[in-house]
Each structure stands twice: as C-alpha cells, then as structure tokens.
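Single-structure report; data block below.
The other protein chains are all here in position, but one chain of the complex has been omitted.
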Amino acid sequence: MKMDIAFGQYCEGNSILHRLDPRAKLIISIIYIVVLFLAKNVFTFALLTLTTMALVILSGISLRVIAGGLKPILFIALFTAIINIFFFTGDTLLVDLKIVKIYLEGLFNAGLIVLRIVLLIVSTSMFLTYTTTPLALTDGMERLLSPLAKIGVPVHDFSMMMTIALRFIPTLIEETGKIMNAQKARGADFTSGGLIKRARAIIPIIIPLFVSAFRRAGDLATAMECRCYTGGAGRTRMNVLHAKWYDFAFVLAVTALGAAVVLMNIYLPGYTVTM
Amino acid sequence: MAEIKLCDVNYIYNKGTPYEAHALKNINLTIGEGITGIIGHTGSGKSTMVQLFNGLAKPSSGSVLLDGRDIWEKSERVREARFRAGLVMQYPEYQLFANTVYEDIAFGPRNMGLSEDEVNKRVIDAARFAKVPEGVMNRSPFDLSGGQKRRVALAGVIAMRPEFLILDEPAAGLDPGGRRSILGGIKEFGKASGTSVIVVSHSMEDMASYCDRIIVMASGKIIMDGTPAQVFSRYNELIGVGLDVPQITRVASALAEHGLDIGRDVYTVGYAAGKLSELFDK
Partner (left out) sequence: MENTIEVKNLCFTYEGYGDVPDVEALHDVSFTVEKGSFTAILGHNGSGKSTLASVLCMLSEPASGEVYINGKLMTGEDVTDEDVFDARRRVGMVFQNPDNQIVASVVEEDVAFGCENLGLPPAEIRRRVDDALECVGMRKYARHSPHKLSGGQKQRVAIAGVIAMKRDCIIFDESTAMLDPMGRREVMETIEYLNKVEGVTVILITHYMEEAARADRVIVMNGGRVLTTGTPGEVFSEPELLWDADLDVPQTTELLYRMKKAGLDVRLDIFDFEECAAEIARAVKKRQSEVK
C-alpha cells in the first residue's frame, strides 16, 4: 500500500545538527528565517547560501533527500518566479512582447526570490524536520513554552495532544486504507461520478474511521489512567534536555550571522531584491 | 461452477523503493468448489493473495482469471470481480457505517445497481444465512455486541450473492463458542448455496475441522496443497516452517512412538478417538 507517508521525514543520524537541543533548534530556526528575510542584496544572499550549504554538509544528509524535499515547493517557486519575470519593471529591457516586457532586473529579482524560498526550506528542514524527531520537537516546544503554564496556558495538555496525534496518525492512515478496501470489496466506487456523488461515497469511510478513532481514544484514556496518568502535575521526564556549550555556540553563531547580514545590507549596497 | 485461477502471479510491494518486498512469487493456483483453507504466518503472503482474488490488489506480473477471463482486462471487469468474489476482511465489524443494520447489509447489493425489491430479498436472505436476528434489522449496527456486528458485516458480503466467499480470519478474537458458530455457519452457507468458500486462518484446529482443501504458504510461495489429511501428515515440514499442527496430530505422532499407530493423517479428535477405540477393541 502506498499510503505510508514519510511522516516528519526524520533522517536517522548522529551529526552535530542531530545532537543539538530541540529548544536550540527551534530558536535557531526562527532567527534563521528572520535573517533570510533581512537579506537584501546579492552579497548577503551569497553569504546565506554558503552558510546553508555548510549546514547541509554538517547534517550529513544526502543531496538527493534534500532535492526530494524541495519537490513540493517547485510549483510555488516557479509561480513566484514567473510573476516576477513578467511584472517587474526595471531599466534594462531584454525582451519586448508588447503585452509583457521582461527586464534584466526582473530576472535577477526572480532568481533571488526563488533562492530565498529554497534556502528557507532547506535550512529549516536541516534544523527541524530532517534532524529532529517530531516527538523531540514537541518536547522542545513544550519546554520552551513552559513559562506560559504559569499564567494558565495549558502547555502540557497541548504537547500531550501533539504526542498522541503523532503516535496515531500512521495508525489511522493505515486504518483508512483498510476501510477503503473493505468498502471497495462491497462495490463502493470512489473515483467516478460528480462532486456530490463522490462526497457521498466518502461517508462509508468517514463514519467507520470516526467510530474507530473514538474507540481508540476511549481505550487509550483508560490505558493512560491505569498507568497513573493524572495530567502534567507531578510528572517528570526520562529524557531531560541539557543545553550544552554547542547549543549556545550555535545560537550565538546564527545571531552573529544576522548581525553580519544587517551590516552588509548597509555597507555593501549592491543589487537589491524587492519583496 | 465458477473458478479462480492465478497464473504466474508475482506481487511486489513498494516496487523501486528501499522498502521493496516480494510478497508473492510465481503463484499458480486454481480454486474451485468446496471450502479451501489458506494457512501461513503473518507475512507469508496469504493476505495479499486474498486481495488478488477480488481485484483489490493488482499483480505486478501474471494474471488473475475468473472463469477463464482476466479480471484486469477492462476496468469494469474488476468491479464485477469484486461482486463475484466477495471478500470479508479481517475484523469486518469495523467497516460498518450505516444508520441501521438493514441499510448496511444493503450497501453491497445497491452498489450492484439492483432493484429495491431484489435488494430487499437479498438482505433478508443474507441476514438469515449469517444468523443476524430479525429484531435488530432496524437498530443501529453500533449498538450490537461484537459477535453480532461481525455477523452483520458477513451478511453485507453474502447479500451480494458472490460465487466465491473469501474470508480473512473470520474467527479472529472470538471465543470458542463464537468460532464454532461463525465457522459452522459459513460451512453451512457454502453447502446450502453452492458458494465456494476460501478461508484464511492461523488456527490449524479450525482449518482441520472445516476445510476440504488446505493450501500452506510460506515466504510468498505455496509449499503444500492438498486435503487436510495430506497436509497434516507432513507434520514435521509444517513445524519446520514455524507453523503449528493441531495438538491431536502431535498426540497421534507421539502415540506411534509408543507402538499405537493410528496413522499420520490424524487431525480431528473424533477421528483419533475412533481409530484408538478400534485398536483396543481388537
């Protein structure tokens, strides 16, 4: 069955990026995204391309995997590029097709914007999806947000929900496949007919799926109760996150990168990207 | 009499990915009347094979013939195959969805495009065969007990009047009484309606007492095919591939070592007891 999606796309490994504290990775990702949007000219883009390539090398993840991860955004990137090429007005006219005019600046701008999207996806997946398990991410999120629990935000409950969702998504996907097969065996047809007919055809899948999800939820709640779960209070964790020197070093390095980009924007004015 | 035939069938999961798995290897098989049992481990390919019979899975190579015609020849043929080879999946009670038991059983026949009169007739017949009590026909299927739900699901497939009734572990999770009743009911239905039955199961004891023919699968291949007596007499080979044999077959084999030979083809308690009585009454 081809239903088994690569959920979270975590790649097993033991690189420095894998070993970073998930909290550090979350913070770094946020800073890195901001820095990418601060980048204005060709020099800063060059610098960020270099740092992102360094990240890829550090992570030890194969280029083929990364290229595969970029596939889904290909369309968005192309679309943005085309819009930029056709609707950007600059000084150097390259092609004049009467209705649309293509300028050198437009091409250039499009290139940088696509580069930004690519760098955005590659860098965040380097820090988050490829090197961090969804569970570790949830965990990091819970601990980063834990101060909010003091003002009554149910941080633990949200993270428990996330944990359980991560656990059950593959199970429910598999179950959907089974139910679909069972109904197909009774002659259900999911592929032909108009919109309304197709929507109706989904009922025999959705209802058993819901019934099963509720049954599972009930069972799981009982099982958790039997394992002495009483909510977040008084709970400890097996894996305690310890921030190490390299976590701080990484955060510092990325902050420094941000500062460098800002300075380069000011002191090295080159071709500037708009948008 | 209808006949399902697999010719040189191979089935490969996730072809071209690192998870590629060769689930069925060069299978040639013809299944006709009677009750045919398929046994094998989880992962032996038996569940994949079952999905080939009614076109839920498409062979990677080779062909599936229903009465001599390839079911994958045209797309309508596949759907027709699903009606003619009715499949009851494992834990079928989890596929119930309609508001009432009646509506659920009627789902298959309605998909066949039958008239309401015909649907009604088939639903009532199927419910009777599957021993669904009349009183529950207008109740929600979700209010029934586990055993009753399974009967309703079974009726939902029987109502299509398939020429083949294929069941994947029909007795899974049931207690001995429930097993006897559902397997006995299926056997009775097969006889009364002339439907060929294919049952997949782990339970050697059940297969021994209900099947006319047993097919043993291991690592994607058919390793044995014959009557229960023929299959269970190859006791050591079965154990060799990690399958069980009925406890009584082991007893018979141990009895032979004690000088009481009642044959190698013992697989039901009644038979063993009869043979033994003959021995000591001499």
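Quick notes on this one:
We just call them A and B in the order they show up, numbering each chain from 1.
Everything below uses one rule, namely that contacts are C-beta pairs under 8 Å (C-beta built on N, C-alpha and C of every residue); 3 or more make two chains touch, one makes a residue touch a chain.
On a predicted model such as this, the values are computed, not experimentally measured, just so you know.
Of the chains on view, those touched by the hidden chain across the whole complex are A, B.
Here the missing chain is touched by one residue of B:32, B:173 or B:240, and it is B:173. For the options B:7, B:137 or B:276, the residue in contact with the chain missing from this view is B:276. Across A:37, A:79, A:210 or A:229, the single residue that touches the chain missing here is A:229.
Within the entire complex, the positions of subunit B that touch the omitted partner chain are 41-42, 143, 145-147, 172-178, 202-203, 205, 242-244, 246-248, 250-252, 254-255, 257-260, 269-270, 272-273, 276-277, 279-280.
Looking at subunit A, the residues touching the absent chain are 133-135, 163-164, 166-167, 170-171, 174, 215-216, 219-220, 222-230, 234-240.
Just so it is clear, only the chains that are shown with their structure count from here on.
Averaged C-alpha coordinates give centres for subunit A and subunit B that are 45 Å from one another. Subunit B makes touch with subunit A in their complex at residues 13-14, 51, 54, 56, 79, 82-83, 86-89, 92, 94-98, 107-108, 111-112, 142, 156-157, 160.
Per the touch definition, subunit A reaches subunit B in the complex via residues 1-2, 175, 178-179, 181-189, 203-205, 207-208, 211-212.
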